[in-house]
Structure formats: C-alpha cells, structure tokens
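One chain of protein is taken out of this complex; the other chains stay put.
Labels for the chains are A, B, C and D, by order of writing; each one numbers its residues from 1.
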Amino acid sequence: MASSRGKSFIGRFGVHIAVLVFVAIWTIPTLGILVSSLRDKDQLIVSGWWTALSTSSQTEAGRTDAADKQVEKDGKFLIMGNLFGAGDARTVTAFGTKAQQPTQFEAGTAADLGEGVTLQVNDDGSYVMSSPKAFEITRGQRVYFSASAPPRFTTDNYRTVLFSEGIGRSFINSLTVTIPATIIPILIAAYAAYALAWMRFPGRALLIAVIIGLLVVPLQMSLIPLLKLYNGVGLFFGVPAKTYLGIWLAHTGFGLPFAIYLLRSYIAGLPREIMESARIDGASDFEIFVKIVLPLSFPVLASFAIFQFLWVWNDLLVAMVFLGSGSDQLVLTGKLNALLGSRGGDWEILTTSAFVTIIVPLIVFFSLQRYFVRGLLAGSVKGG
Amino acid sequence: MADLTLRDVKKSYGNLNILHGIDLDIKSGEFIVFVGPSGCGKSTLLRSIAGLEEITGGELYIAGEKVNDVPPSKRGIAMVFQSYALYPHMTVYDNMAFGMKIAGESKAEIDKRVRAAAEILQLTKYLDRLPKAMSGGQRQRVAIGRAIVRNPKVFLFDEPLSNLDAALRVATRIEIAKLKESMPNTTMIYVTHDQVEAMTLADRIVVLKDGRIEQVGSPMELYKHPGNLFVAQFIGSPAMNIVAGTIERTGETSVVSHVGGHKSSVPVATPSEAQGKPVSFGVRPEDLYVATGDDYLFEGLVDYVEQLGEVQLVYVDIGRAEQPLVAKLPGNVEVKRGAKIRLAASPDELHIFDSEGHSFARRRLTAAAA
Amino acid sequence: MADLTLRDVKKSYGNLNILHGIDLDIKSGEFIVFVGPSGCGKSTLLRSIAGLEEITGGELYIAGEKVNDVPPSKRGIAMVFQSYALYPHMTVYDNMAFGMKIAGESKAEIDKRVRAAAEILQLTKYLDRLPKAMSGGQRQRVAIGRAIVRNPKVFLFDEPLSNLDAALRVATRIEIAKLKESMPNTTMIYVTHDQVEAMTLADRIVVLKDGRIEQVGSPMELYKHPGNLFVAQFIGSPAMNIVAGTIERTGETSVVSHVGGHKSSVPVATPSEAQGKPVSFGVRPEDLYVATGDDYLFEGLVDYVEQLGEVQLVYVDIGRAEQPLVAKLPGNVEVKRGAKIRLAASPDELHIFDSEGHSFARRRLTAAAA
Amino acid sequence: MTAQILSAIFTIIVGVGGCVVYYWGANKILDAVFPSRGVSGAAAVDNLRRQGLIRPWLFVGPAMLIVTVYLVYPVIETLRLSFMDRGGENFVGLANYSWAFGDREFRNSIFNNLLWLAVVPAACTFFGLIIAVLTDKIWWGNIAKSLVFLPLAISFVGASVIWKFVYEYRAEGQTQIGILNAAVQYLGGNPQVWISTPFWNNFFLMVILIWIQTGFAMVILSSALRGIPEETIEAAVIDGANPFQIFWKIMVPQIWGTIAVVWTTITILVLKVFDIVLTMTNGQWNSQVLANLMFDWMFRGGGDFGRGAAIAVIIMLAVVPIMIWNIRQANREGGGGH
Partner (left out) sequence: ELKFKPGEDARFTWANFDELKKVDLKGETLSIFGPWRGEDEALARSVLDYFSEATGATINYSSSENYEQQIVIDTQAGSPPNIAILPQPGLIQDLASKGLLTPLDEGTANFIKENYGAGQSWVDLGTYKDKDGKPGFYGFPFKADLKSLVWYVPENFEEAGYEVPKTWEEMQALTDKIVADGGVPWCIGLGSGGATGWPATDWVEDIMLRTQAPDVYDKWTRNEIPFNDPAVVNALDIFAKIATNDKYVDGGKAAVAATDFRDSPKGLFAVPPKCYMHRQASFISSFFPEGTKLGEDADFFYLPPVAAKPELGNPVLGGGTLFTIAKDSKAARAFIDFLKMPLAHEIWMAQSGFLTPLKTANKEAYGNEALKKQGDILVNASTFRFDGSDLMPGKIGAGAFWTGMIDLVGGKPAADVAADIQKSWDAIK
C-alpha cells in the first residue's frame, strides 16, 4: 500500500500496538491450552495455567516408609527416606503431621509426634523418623508439607497422543478423506459459480436463490435420509455403503452452497472487459474459465480451500456416519476421540490433541496464504 | 469478404437510449473511422458490432449474414479495447499469443507473429512483463498487438493510440495503414479523437452525435462540404468559426450580412424563400488570412495568441458575445496582442448553414448528385 | 509558494532503473509539461512527485521543504491519473466532492465548485452516474474534475485529455489554461503526448527519454533550437527529417553534403575539428517548400500523400534506405504520387547534429548564454 | 505403511482425477458433437448456439446434482417429517408448529437467536475487517493473521476446553483456574459464574463464536481487500484522506459485496450454531438456541423427528429474508452476466 510509507512514527507505531493487543486477546485462550497440554493432569485443575510458568508453592501430602524399612541405630529405631522421588527439584519449606496444620513445623526442625517419636523433614525432602520403640506401622506416616516447585512441564501428553497405536494410519486416512473432499468441491463449485456469474441460461436467478437458501440446511438433518440412500445404493449395487467416495461426495455436498456462494460473488466481480476480450479472441466458456477465471480467482479459491480443508479435517460426525470406523477408515479426529475417556475430562489429552490437529490446517493456511496476492487485476483495464 | 451492414441498429441501457437507429453500409476492405464527441456512442456501436452488447433493435449483417445472435468469437473480428482489457495474469507475450493458442495455431507460427507485432510496436523488450509493470502507452500497445497478431475479417479499434506519444503514434498509425494495405479485404473500423488519424486513415468517416449518424463521407468531403453545423465544427481543428448572419440576397451566389452589418458575398446557392432568414456563417481558422486591403471579412482586436511553431492560433475579439474568432496564421506573421487585425478568406471557403444547421452548400451538392 | 526542486531523483523497481537521476527546478506558478516516449518514466516521475512512489535516491523539495518522507496527503497536490482511478462505488458527483468533503468544506461550497467543474467538463448530466456507466472520455473528465475542484499548491496531470474528442480537448485545454491563469501561484505539471497541448500550455517543456532529462526549455526554444537529435525529432509533428551528411566546410557558416552528394550551406558555426566528420542534417517538414528553381535541398519521387485539408503531408523518396522524407505542404499545392519533386528550405531552418546527436546550433546558443 | 500411502495417493488421484476428467471430457464431447472450429460459418454459429444452450448445464450440472441429493432431498424429507409424529410415521398436520410456538424453551431460543444474530455477525465482520486491514500494513502481518486464524483450526471440542480455562469458576478466595475470574479477582472483584448467569451468559457464549469466526471473516475479507485497485487508494491519499477515511470511504464500499457475503455466511452460521451451546451449557440457564433445540429434539433419547424437523424448517424459514436481500444484491451488481 502506497500509504504505508511516509507515515508518522506514531501512526505506524499505533498499528503495531493495535494489532498486538488484538492478537494477544485472540491468542491468550489458545496459549492457555498450549501451556495446559504441557502440564500434567493433576496440576491442570489445581492452578491456573498462567501460573505454570512461575515457581509455585503447594501444600501436599506425602508418606514415609513403613515399619519394614526401619533400622535400629543407637538403640533408636529410625525410618529414613525422601518424600520426593528422584529428580524432583522441589524444596520443602514447612511440614506438619496433621492435615489441619500442614505447615506446623519449619523444614529442618524435628516434630514431636508423642511417645518419644520425632520426625524431621529437611528442605530437600529427606526425613528421619525416630522412635525409642520399634515401629509397627504397616503404612507410612502421613506427612504434610509445603513445597515450592519450579515450573514443571511434561511432554507425556504429546507422547500419549502421538505414539498411540494406529495414529499414523488415521493420519493418512484423514488426508485421504480431506484432500479430495477439498479439491472436488472447489472444482465443482468454481464451474458452477462461473456459470452463475457469467453465462446466460434460463433459471439462473432461481439457482442462485436456491444455493443461498441451502446454506442454512443444518447438516444433522440430512444425515438420516442420506445414510438411508447410501444403504439403498450399497444394497442395490452390492457394494459397501460406507466408502471414501461416499464421504467425499458428502463433504462436497455440504460444502457446495458456501463454495458456490463465495466463488460466485468473487467471479462476478472480475472485470467484464477481460472476459469480453477473451471471447473475441475466440475462447469458449470452457477456455475462458480455465485460462482466465481460474487463475484470477486464486485468492478466493485459496480462502475456500482453507475453510473446506479445515472443516473436513476437523469433522468427526460426517466421518463417523459415512465412513466406517475400521482401522483403514478411522480418521484422525476419530482416533483422538478414542483416546479420551468415556466420561470426558481428560483435558490433558483434549488440549494436546487440539494442538496436534491444528498443525496440518495451519500448514495449509500458510501455504495458501501466498495466493492472497495484491493487485492480481492490476494493469488489466483502465477506468473507474 | 467482410462487408458490414447496419440497419436501424439500436441500443439502450434500461430506458436510456444510447444508439437511436444506425444505418450504415461498410464495404469489404473499407477503412471506416468513427468520430464524435465523448459519450456519443462510438464505443457502444463498436461493441455492438463485436457482439459484446446485445443490440436492442435493428439488424447487423457481416458478409451478408445476419449476425444479431452470432457470438463474438464467430464474427471474425479482432478488437482493441479503449480500456485495454489485458489479461492481468499473463505476460505480454501470452497476452498476444492467447487468441492464436485458442485457435490452435502452431507454436512456431505464434512465435513468429507475436514477435513481428512486438517489433512493430516496440514491445520486444517487454514480452516477459506482466501488464501491471507497464506504462499506460505500453499497455495500449499490447492491446493493439493482441489484435493485429490475429487474422480477422474485421478489425475494431477503439481509440487505440490515445496514450501513445506523437512519434510512436505516427509510427503506429502508419503501421496500421500498412496493415490495412496488406490486407485489402479486411474491414477496419476505428474510433479516434485525433483529426489527423481520422483524416489520414479513413476511407470514409462516420460522424456520430448523441447516438445518431450526422454525416458519412470521405475525409475531404467532410472537410470541404460539411453537411451541417455540427460536422463543420467537429471536423477540423481548431473548429470552424461560426458567426450569426442574415441572408441579404438569395440566388446562385448569396450575400450574407454578419457581425457589425458587414456583408459578404458567398458562391453558394440559396433558395429565394431564404431571403432575410437568419443563418450561420462559417469559415475555418486555416482559411483566414490577414487582409491587406479593405476587402476583409472580420475586423477585431487580437485577444490572445498561441504560438505552435510553424503556425500560430490567433484569437480575435470581433465584438460578438461568444468566444473569439480563431485564425490559424503562419508562424512568421507578426501579430500583437491587443492590436487591431482584419481577416479575409477566399469566398470558396465560406460556408452557410440554415437555422436548423443544415448546410446550403451541402444541399446543392446532393441535388447535383441526384 | 510552491516551487519544486528535484535533486538527482532516482527510482527503480527492484534492479530495474526507471529514473536515472532527475534534476529540475520548477518555479512557483510555472506550468511545466513533461513529454517523452511511451515508457520513458513520465508517469513514474509524476507519481514520485506526488509521493505515491518512494523515490530510491535523491531529494525532492516542495516550497523549500524536503518532502522525501512526507506523505502524499501532506504535499498539497492534486492529481489526474492516467488510468483515471475513479472511485467505482461513488457517483460522479461524489467522486469530485470527495476531496473537499475530506477537507471539511461546507456543503454549499462543495456543491458550487463541483457544479462549476461539471459545467466546464460537460458532465452536469452525468453527476448521478457511477463510473462504470460512463464512456472513456467521460471518465477521464471526471478524473480531471476531481482534481480541479480542489485548491492544491501543485497540480499533476497525467495525460488528462487523451480520451477526449478534439473539440472538448481544445475546450478543456483552454479551461486548464484559464485555471492556471486564475491561480498564478499554483504550479502545474502536465504529462501529454499531444504536441499542441505541450506547446500551448507549457511555460517550459521537459523532454524525457529513458528516465533522463534530454532538454528543458520554453516551447519555442525547444522547437527552434532542439539541443539534440532526440529532442529535434520528438518536438514537432511530423518529426523533423534527418538525413546523414558530412561536414564539408567548417566556420561561422558550415557546408554540409548529404544525400546524393548534394551540398548545402547552413548558417551554423562548426569548429574546425569537425571538418569531414559525419553529421546528421535536419529539416522540419513544415519548413520545406516546393523549390521553384534549381536551389533545392532534396530531390525525389512522391511516395505517398496524406491530405489533411488545409495542408498535406507529402512523403518523398529521396533515395535513402530509411523512411521517406516528409514535407508538410499547403493543401492547395498540386502533388502527384510518383511525380518528381524538389524541396527547399530557408537556411535558417536547417539543423545539424554531431555524430553523438548534439546540436551544433545548440552549442552556439549556450556559449552565447554563458 | 508405504502400501497404505500409495493406496491413499491412488484413491486421491482417482477421486480428483475423475472430477477433472468429467469437466474436460464433457466439454470435449460437446465440442466434438457440435464442432464450432473448422466448420463452415452458419453451421459453426448454429453449433455454437447449441453449445451455448448446453454448456451452462455441463457447468452447473454436477453442482446441481450433488446439491439436490445432499441438501434438497433432505430438506424435502425434513419438511415431510415436520408434519409427522415423533416416529415420522403418522401425519399430525401443523401440530409440531403449534407446539413450537407455545413452548417456553422455543420462545427463549428465538429470543436468544435474535441476540446472537444482532451481535455475532457484526462483531466477526467488524473485527475481521479491522484485522485484515491492519495486518496488511505491518511486516509481521502474516504471523498475526495466522494467530487470529488459529481458533478456526481448533476443533470444537478443543475450543470448549480452551474456554473452560477462561470461564472456569472457583469460589471466592480460592485459586482461580479460569483466567477471566483470575483477572477479576486480581483486580479486586468477585469471581463470577459467567456461564450460568442467565441472559449475560449468551454473550459469553457469543464471545466464543466471535473468537472462532473472526478468522473466517478475516481470511475472506483480506482476499477481497487485495482486489481493490491500488490506484483508487492512491487517489484518495492524494485527495487528502486519512487512513480511517480511506478505510471507511474507499476500501469498505469497494468490498461491500464481500462484506455482504461474510455477513450472510456468519448470520447463517449463527442460525446453525449449536456445538458451542451444546458443549458449554446445553441450553441451560436460558441459553438455548434454535439449532441446539432442534438437535435436542432430533436425537436426544431416541428423538422426536417431527418436532426436530419443525424447528429445522423454522430455522430455514428464518433465512428467507437474507436470501431475498442477497438476490437483490446479486441482481444489482449484475455479475456482468448481462
């Protein structure tokens, strides 16, 4: 844009700030799940995801070893050990033996548990419990402590999702569904959109009206009649009712009204002189479409491709209904869905799979974005 | 064979009538130029011939065949659009080659013709550029090139040279003339605002006004014997000077009195009933010369002088309310602003028009032809 | 006060250099016309002045202030775009009113000025139309109107009249001249391909070629004393005839031999070292006349005649390989195609250029000025 | 694995190729049956006219066929069902419709839907437009766009988790894990149960849809913005317009058609929205919307097809004004198609 230069510093700065604020607001929720997907399950609902980035202090419970680990030393019976597992970088600040007073004693001091039994917990989590008599407890003594923990992240969630069995296969299934289900409607819609924008034939206006009307058809409504139809066709020809072809066509059908609507409005806006010029050059409608309209419609084709891709890629319902759920047909969303527990609430898996599924659409978005070129029509016609 | 016949061709946008019934016969191989004021319907007429606009009335024949419903691609035409209409996503080369590719010509043939056209139009350097990286004139040349590489029966040019510089314009004009010569059977229809182009290229000029034909004729005919006031003023630059007058005497040679009661005798026949009627009295700026003696047509003060090099345009205030009289005098005649000047013209170069604007001279001519 | 100063202004697209360093001083209130072949960078220069293109080198001052980084809206300019650049969604009225609305002018004032401009440009009928329902010329007029309703310090016109018919063109040209006169402090920069426009409107003409200034000067200066071969051929239409020659004798008055060994004496001083050097020998078509006696410059056969009414262009084959010689002769001189013709010119009108194309006459002039 | 990839590629080629072959082939056949090149004038013209009659149908044919099967047929089926009882077997006349208008929940849905319609399309289009324009001016625009686009790429289930971590409520004084309440608490306010405050919860749900769909509006509008002739903007700059004026008076009107498209699409989407409501509240706390209500009746507990279909039909009727408006628009712009 010509005006981008020569602007005052403030003006330019303002745009950056504005976009930054906007993007920040838009990104915070997403950032939330990114961080959440890297945290472990239990932490997720204990503290806000934004605190995951800083050192936090938590009050927890631990347990000493039981009597079987006791040693006798200087006439005293000792149980020694560490409340933390290996590699745990937390530090204990205080501890206690009653849930009501979990931070009764400072770390490093000895607490009197009565009957001569004492317990000392050090800041590295090691403890010594001593008693003049032999311990008889079968379960360790509960110790409450307050520990400060550095930020802790785990890639376990990603490991669970990415290395779950059959995921690669579902990935390919998803692509097999998505690629044609993106390209086919583009082709079909582009032809139709061109015809509706630039060709003369009876019933054109009516068709446009119908297309717009069909935009609103709720998908769920059509599932049963269609599946019935599929079953009928399958039965009649003795072929399986649930095939890739079936789901491509289904996605095509559901995506078409929007595709035609979007493409038509764009194609109708192309300069009329260019079409006329091509017509005079002897090009047929087919040639005009292929050689002039398609190349000039790249921006809108790219936009639609992005949306259709997204919608198909993230779809579960249509895939489950029109495609079987066998391993050679189960799509990625289906596979990830299967990783979730029946009662939901596996937020760590949800957040992680949300991120895993995002990647491919994002690649598509990036690679198609360069077709949003400026000034595609520049230099073609002169005038207003 | 590509003669064109237009019979009462009409075109309207909604209830806005643009063409009011055009009748025209164009012989195969003729070079026709459409001129007329901006917005008079030249482009519309051209587009109707091309088949880009559906005409709303009348008939259109190309080579004897009625083409009202024939699509543009089958009319055997090539067209240069006023607004270029280049394919923005194709290079200059592809823009020019497109039509031939569609027609299925061989690669070699396409290449030969595109390069030849590019050479003529000085576009060879730019063959790989996209239209958006071209200057206005360059774009226009591409549009011309696109038309001339093809081999149509009828060429339609809509102001093809308007964005070219004088030199290139002359060169291209000559190329078009040559092109014409090399294709004696190809009909060319050309819209221009440039008098020189119109005069030099045209076999016949069609003068349009408000969607109607005012006059059709060879350039010289229009120049010498404009059929009406409009044509008289439109053809020739600067335009013919028109002053109001009254017929004092009718007959083979008429006498007209005009500004300041000055009487001039004009060798144009007027019928007796014209006696005393108001007329318009016209003389071309270039036909005026500085009167040496008392035998002058106009007298006035020099208002303003435009030096054009070899000639100068002298604007003379002869005391009428409208704009000053213009005289095109040789560049070396000494004329001072504010000075008094007397202008004369040979009686043969004088024109008179009746109150409806029709030329008396013209009427005589047509009578002679009849 | 709006004097413009360009110091070594450069512009390139990527590594394609379009402007190679333009130095130019424009005084406040001057009317400057840029001419040059299509694609030489006129529009680019205009756009750079407007601030629409970021110049890649040099400095640009408006009213003494360096404006390299000043946004277009702060430069106090109005511009007519070569491609019109109308707002497609606004009516003609709104297109013209937009700038004033932005400037916060009162409704009444806007209306007054828009209507006045529309009147001048004969657009009153079309004020409610959208650009897409207008003819090429009408659109161009809207673009002009949009510029003239505003009150800028600098006007930039990029071929504003190219799509207008001759009459309207003259009228508009005069309007622009008047506009200029009514705003003595407004600087105008005008790009055109039309010689007449350039000659009549310009205080000074800037001749550009391939992104460089060839010559700057008043119209008459360029016409009479072109600094080099390019300017000589570019100014004047048809272009100056150039034939190859050799200097036979140097001195205050030189003798040049040219086609067929014919020798002519020219009142142009040449230095002695030029003796025997090849030169170009130029004479304008309009300076040629039919030689009556033996004192002629060129002799040849009439190749082709273009009748333009009061004058005719006679193309004469004088035996050189290049294109024929052109002579602009009065329309009434009887010239037959194929006939032999002898042409002469006054020695004062002859030009000679050295092998690099520099004018000898020019050199003398500048020397005199120094 | 390779075998599978190969078979996937093969399947894809067959699918897409088939489609290409149809268009190419059908046109070739048409050209062959009615040749227009290389035949004499009159015949060519005749053939061309015939081609002109047939070709549009070759172009729209597949689209029409598919749309008929996948959408028109189900619509008719729905219409039929809307006059039937819950099992879809017995004719009940207009009973389902009269039930709907008497139903409190239905009326509540209509009200909520109107709210959604008033807010969401406007907000999405507005934000989308702003972001599309602003990001065009900065070097990191593409990154910014991608971030705004991101929500669109997240599945609905994912999105609902995201917003759980935004709206989650914990009692006052406890550690908040919802960022909104954390912020409120940080600023000294009382945490709110955002999702279950009737009326206002509608807006919190809308925020989610706006968050998702702004990316959609942005993508389409930004492709339209690129189509604006640069020169008109330059002209406006010269005319002294500031960026805001250029935006509102030059850019917006020129992409008005696209804005209408975006607006319409989102409006229709709003009429269809149910996932958000379903996963966040399932229509409780007075946040019911028509589409979710339809879904509820259609599939919950075996479903009542009659009532579900009746609601679906009402949703479809709601789009009629939008349809008319669009057709007007399409007719006005003329589409060049004469």
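Here, contacts are C-beta pairs under 8 Å (C-beta built on N, C-alpha and C of every residue); 3 or more make two chains touch, one makes a residue touch a chain.
Computed from a predicted model, the values in this text were never measured in an experiment.
Peer 1: With touch as defined up top, name the shown chains that contact the chain not shown.
Peer 2: Across the whole assembly, the hidden chain touches A, D.
Peer 1: Check the options D:V21, D:A42, D:L94 or D:A171 and report the residue that touches the missing chain.
Peer 2: D:A171
Peer 1: Who touches the missing chain here, A:F22, A:W49, A:Y144 or A:F258?
Peer 2: Residue touching the absent chain, from the options given: A:Y144.
Peer 1: Check each of A:L207, A:I224 or A:L332 against the chain that is not shown and name the one that touches it.
Peer 2: A:I224
Peer 1: What residue numbers in chain A mark contact with the hidden partner chain?
Peer 2: Against the left-out chain, chain A lists 41-42, 45-46, 59-61, 98-102, 139, 142, 144, 220, 223-228, 230-231, 241-242, 316-317, 320-321, 324-326, 330, 334, 337-346, 349.
Peer 1: Contacts of chain D with the missing chain: which residues?
Peer 2: 87, 99, 103, 157, 160, 164, 169-172, 174, 193, 195-196, 277-285, 295-304
Note that only the chains that are shown with their structure count from here on.
Peer 1: If you tally contacting C-beta pairs, which pair wins, A-B or A-D?
Peer 2: A-D
Peer 1: How many Å are there between the centre of chain B and the centre of chain C, using C-alpha atoms for each centre?
Peer 2: 23
Peer 1: When the C-alpha atoms of chain A and chain C are each averaged to a single point, how far apart are the two points in Å?
Peer 2: 64
Peer 1: Hunt down the residues of chain A that sit against at least two other chains at once, touch-wise.
Peer 2: Residues 2-3, 284, 375-378, 382-383.
Peer 1: Could you list which residues of chain C touch at least two other chains?
Peer 2: As it turns out, chain C has residues touching two or more other chains at 51-52, 71-72, 82-88, 134, 136.
Peer 1: Okay, in this complex, where on chain B does chain C touch?
Peer 2: For chain B paired with chain C, touching residues are 13, 35-39, 42-44, 82-83, 133-138, 140-141, 158-159, 162-170, 193-196, 199-200, 219-220, 223-224, 233-234, 236-239, 284, 286-287, 306-310, 313, 328.
Peer 1: Which residues of chain A touch chain B once you look at their complex with the stated criterion?
Peer 2: That would be residues 271, 273-274, 276-284, 287, 291-292, 295-296, 375-383 of chain A.
Peer 1: Provide the residue numbers of chain B that touch chain A in the complex, in ascending order.
Peer 2: Those in contact with chain A are residues 47, 50, 52, 71-73, 77-79, 81, 83-89, 98-99, 102-103, 130-134, 136, 139, 146, 150.
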